[in-house]
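As you look at this complex, bear in mind that one protein chain is not there, while each of the others sits in place.
Up next, subunit A:
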Amino acid sequence: MGDDIFDEECDYLFKAVVIGDSGVGKSNLISRFTKDEFRIDSKPTIGVEFGYKNIKVRDKLIKAQIWDTAGQERAITSSYYRGALGAMLVYDITRLSTFVNIKKWLHELREFGNEDMVIILVANKSDLSHSREVEKEEGKVFAEKEGLCFMETSALQNLNVEEAFLQMITIIHDIISQKSLEDKMNGPKLNLTNGKEIHIADEVTATKQVNCCSR
């Protein structure tokens, strides 16, 4: 495929998943980030879809492979988490139930995903503040309690969308560089748990659980 040329130039390929209840705006967040598009009439996702974007972080070219999952199929999404370095947990500020279900999603992530997965909590649809059911403060408190990053976004108005993704990717990058540094100091032995996902970089995977919001 055409992306192969880019693969050659990229330093890293990061896999990240976007999860959350059905209809919270996962697909539109991704299309806003990767293609700067927003569709008010988008179809529900079935199975999995992909978004790609090349980003430059601290002089490294990173290709972000973002997996767009189906909110309706919670029973079978767990297999998608394998090998993901980052996860974006999305809820809808106008529906309390989606926020309540975040606990379930987080539980699944912790159970099936990598231990050191970078998780960012995103409260979407901030443009619909008149029908808000979940206060920004609630989300923030929950994120702090669980040790997640938090951001309120609007895919419609393009508020904070890029920032949210960039924050996630930057943290992943930092963790990986730190890990590779440690590895270099410890010796040439590498523990390549994610070798399959990252083709070019042979230094991957962080070992520490980093609470990003503490920085």
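Heads up, the rule we're going with is that contacts are C-beta pairs under 8 Å (C-beta built on N, C-alpha and C of every residue); 3 or more make two chains touch, one makes a residue touch a chain; residues count from 1.
Note that contacts and distances are computed from a predicted model.
J.: Which protein name, taken from UniProt, belongs to the chain you can't see among "Ribosomal RNA-processing protein 41", "Brix domain-containing protein", "serine C-palmitoyltransferase" or "Rab-GAP TBC domain-containing protein"?
T.: "Rab-GAP TBC domain-containing protein"
J.: Kindly state which of the options A:Tyr12, A:Tyr80 or A:Phe142 is in contact with the chain not pictured.
T.: A:Tyr80
J.: Which one touches the absent chain: A:Arg39, A:Lys104 or A:Lys184?
T.: From the options A:Arg39, A:Lys104 or A:Lys184, the contact with the absent chain belongs to A:Lys104.
J.: For subunit A, which residues reach the chain that was dropped from this view?
T.: Against the left-out chain, subunit A lists 1, 3-4, 7, 13, 43-44, 46-50, 52, 65, 67, 70, 73, 75-76, 79-80, 82-83, 103-104, 107, 111, 196-197, 199.
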